[in-house]
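Please find one structure pasted underneath; my questions will follow.
For this depiction, one protein chain was excluded, whereas all remaining protein chains were kept in their positions.
Chain naming follows the written order as A, B, C and D, and within any one chain the residues start at number 1.
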């Protein structure tokens, strides 16, 4: 995950300029047109651009679902067919927007971050939703099957998704996007708890880098989740009366989730920094331990070695001052006594200092 | 205590879906129906579902008390008998909600975290309260006897609980749920003070892990207590006029408690991080101490040992340059003088550096 | 000072229950009734309970001053004589409340923390003030003579305390309670400055524990002072018109003091944590110093000792390879040259590394 | 980048005093007058001051673009010709203002920080914009070609810049100024990620100073970006109706960018301090490693050397107590056994302590 993941034109470019960025996307792009009403549903793969305008402006509820980044030509064509504000077009092509809500004259444009966890790697993709009276267009750059559950609910007759209007569909899509956070947070929570247990066994550099990785992910997720709350709260206030009373109740549930997600992220942040503190203290504890052992061994043996060194000296003058101890009958045992006395003295002293 | 303790459906599931989660709950589930008015009270264990609707919609004040997690079938049956909003049903079955308040069309739904301390282990269970004109339903997943004190007060005639309406009962239940925090905070406070005393004796790894444990518990409790205040403050504003003037006075008392709890938690947080700082500094102090001893012993004896080593060399050439000191009459005593001078010099130097 | 200093009933107890807690209070309890108007003042020690009701409801301004914790029976009797809200009674008996303001139907109830410094020990006691049209009741659990200065001003004719109404008396009592903070903050400020000077001399464990003690006291005081500001600001807004225009001016002065106190506490907090940082860095500096000395001595003498060790070896084969240096005429002086060269080389290297 | 980069008159100088500060600016100053309407555009280099007044007050839209700091005389002349508020004149000459918006009686004055990255060195220059009905004056102290892209768009017929009024030109200039942040943030983001990778290889002092440099730049940028948001939000509220409906939409886009920039800066701040923590922990980890090796080698060899020292002693008395081991037949192999046993014992003990 890059820290800076916005694509941007050089400063000074006219707003609404549509440049094609090179994007590495190994999944094929797909476009789907879903027309539905309470009692029928029709799905068209890769609809023709020329007929798109009519389809969207018909009386049916229509969902145009674009998976993968559209190229700038397609975008311009679409913008010609159904009037999309140039700033919205630019935002979709540029990517890396902040989750936000933009009321244009007759359309509503919502950008929302959708975190995803593929093979234990976190990625944050973006969902763009654009709606007008009867139609809804979504652009999503991540996993192709992300919003299939909503489509499935739309296919089964009698579900709320079919019975209610476009507003419920918008809610269902947003709800799915936001609830993506829960499996990720569960995964992170488990990782934090595992790290905690690993730390109990003692700190090692591996744990340190894992803690840092989690901290980074939390920073990324926080940046992604924070504006989600604003988006949903603005939709709830619903100054343009897009949402019916009952759907607004569901939006409130969705809003609750965004708050819960933020609170979880905050408590993860606290936990991860508490883990880091624990790591540091634990490492300094080990250090103390190592130093203690070194100090004990050194302070016991260094004086002893010195004494042994003394009696290894070769003073040989014919004088009674020349190392007379060496020729005492009990010299050697006395040195051993000295060794033992010093050692015991040291140990008592360490005990008193509570080192052992 | 898990960091992530929400149960959730896979993202994209229709809201209000009631899945039965497997929950390990070793206590039997119990359902109680309490009908009461100012001058009578009747308690029915495990009431029949078919008669439940009539009981709840009668003129008596009725408290349906469910202990333990209801299974999804029972929930659906209840929802059929007395109309419960699907989102409320889902919330109760899912568990792990954030404390919140939900005004549905004709009902009021409150979720509140209830911390509990069993055998020195902290757990946070959830209480769900749902009320309508004449009836009140509570679902509680924790200790079975938690709300018995309220029931007891209801049984004794002439108490406020009997004289006042349903609103007082709601207050009494919430008050009990919130006051649960006090014994826990008292316990934590005592633990913090004990840790402080242990730290006076010197840092050890045990204390470190205890500090971390308390920090974790504080993070959990903070997350649980923070939204409690919002819940009570929203109830106090009482835009739907559920509460009489006098009960609102009691709610204010309850609100005061939530603030007091938050302030205590905050000062515990400060105290625990101050303890952690103390731990770290204290450990680095010990380290300094150990290093000082090691350095003193080493710097005194290493030069001495070197000198002893010199006179242990075996230069034996027939030359006046070959270690003449060894054959001086007073060579040995002179070396001893050197030893003593060096030692005293070192000690004076350490004294000047204030190491000893 | 305990972290948790609230007394509480077991959760679920009916609000307003008056239990007698065992409190260790070695000072005798005293009750005083002070009746005064602009031109007379009368003081009655331990007034009879039966006549209390009449006294308080007479036209005179009356101050009932209770020093020490009333027992629950006395409280119940008083509550019977002059109608005190059960929640107020409970708060007074329980103690350990958060500073707050409670407007009951016809009475006003204020709880405020009063810090006190006896023999350099910080304690926080509570003052409860209850007033109605003509009377004022204070309960104070701390030092008996705390509010004597106000009484003295009441005794001297012509003072504002006598001329103005009950509102000025309330202000005077609160003002005294709040200004108690200044001598304590002055004491803490002096302590912090002393610690700063002690730290200049070098860190020792004693200083560390003193810093921690001050941090703890700051946490306690912050918790006590923070709500004081709210209390005074609520009184200033004075929605029930208890205070005359001129007394409100004095309250504003009092409010300024609460802000000044909070700002001082905050800057003490910053200072104490800056001191702690200084301590840590200073300790790590000393450590570096010690290590440097150890490293210099060791790295100089260890190679020398090794060389001395070499020439202490006893290879004695009749071979020209068996330590020929030992029999060179200038072997010994050459070794000394080696010693000196190595030492000088090391010192130059240390100098370059800027260790010495 | 200086921490304090404001130029100021000595305190007490009358406001609006125009002193010429000595500024080192190696680029020549240039003045350009651009007159344009929907279908024509005229550019005059270094216009005569005397005709300036007429040009600005004509019906054409006029942009007077001053690159480099004007001297105080020129400023006074300009102020005479077209009435500029003395405080605005002073602000422009002094420089180092905070980004702000000043509505003077008939003019609007905006100061905005423009960060710039020349040869990997960050600098923050200031753009002053002053506008009235028909004219716009910009003063910019940084790179001369910074606002050329806007001029280019103005030159090409049919662009929004030409079609729309002065308000769009103001927006275009501000947009360019604010979008300057993106390349800089991208650069910083890349630097942070590189540092992260360098840290994986192990901490070294170079990395440390790089982290500190980035922290400093973030502090500077934060101070520069924070007030930008206020400026744009105040313009958006547009209480004086300078901006048309459609331009306000573009301003909202610009406002979104300021928020995005702040959020990026905040997450960079978190990342950089997390990197610093990682650095510290990683360094302490290395330290532990080093100490472990030292301790293992020392604790193994110190006792062995002591034993070798013992049997190097020269006790030679004719007594059976004088080092009898030396004359045992198997004395030497037994010492070697002792060496091996001690070593293996130590290694087992280290293993148990998990040092190796």
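Following the convention adopted for this analysis, a contact is a pair of C-beta atoms (placed from the backbone, for glycine too) under 8 Å apart; a residue touches a chain by one contact, two chains touch by 3 or more.
Keep in mind the model is a prediction, meaning the values are calculated, not measured.
Colleague: Among C:282, C:327 or C:343, which residue is in contact with the omitted chain in the full complex?
Modeller: The missing chain is touched by C:282.
Colleague: In the full complex, which of D:29, D:57, D:216 or D:229 touches the chain missing from this view?
Modeller: D:216
Colleague: Which residue numbers on chain D touch the omitted chain?
Modeller: Answer for chain D: residues 2-4, 6, 8, 10-15, 85, 87, 97-98, 100, 102, 104, 202-205, 208-209, 212, 215-216, 219-220, 222-223, 226-227, 276, 279-280, 283-284, 286-287, 289-291, 293-294, 297-298, 301-302, 304-305, 308-309, 311-314, 323, 325-333, 335 touch the chain left out.
Colleague: Using the touch rule from the top, list residues of chain C that touch the missing partner.
Modeller: 147-150, 153, 159-161, 172, 175-176, 179-180, 182-183, 185-186, 188-190, 192-193, 200, 249-250, 252-253, 256, 259-260, 263-264, 266-268, 270-271, 274, 277-278, 280-282, 284-285, 287-288, 291-292, 294-295, 298-299, 302-303, 305-306, 309-310, 312-317, 319, 321-323, 353-355
As a working rule, only the chains that are shown with their structure count from here on.
Colleague: Have a look at where chain A meets chain D and say same if over half of the interface residue numbers show up on both copies, different if under half do.
Modeller: different
Colleague: Using mean C-alpha positions as chain centres, tell me how far chain A is from chain B in Å, no decimals.
Modeller: 25
Colleague: Whole-Å distance, chain A centre to chain C centre, using C-alpha means?
Modeller: The computed centroid separation for chain A versus chain C comes out at 41 Å.
Colleague: For chain D, jot down the residues that touch at least 2 other chains.
Modeller: Touching at least two other chains: 312.
Colleague: Please classify the inter-chain touch graph. Allowed labels: line, ring, star, complete, other.
Modeller: Basically the chains just string along in a line.
Colleague: Any two chains that touch count here, so list every such pair.
Modeller: A-B, A-D, B-C
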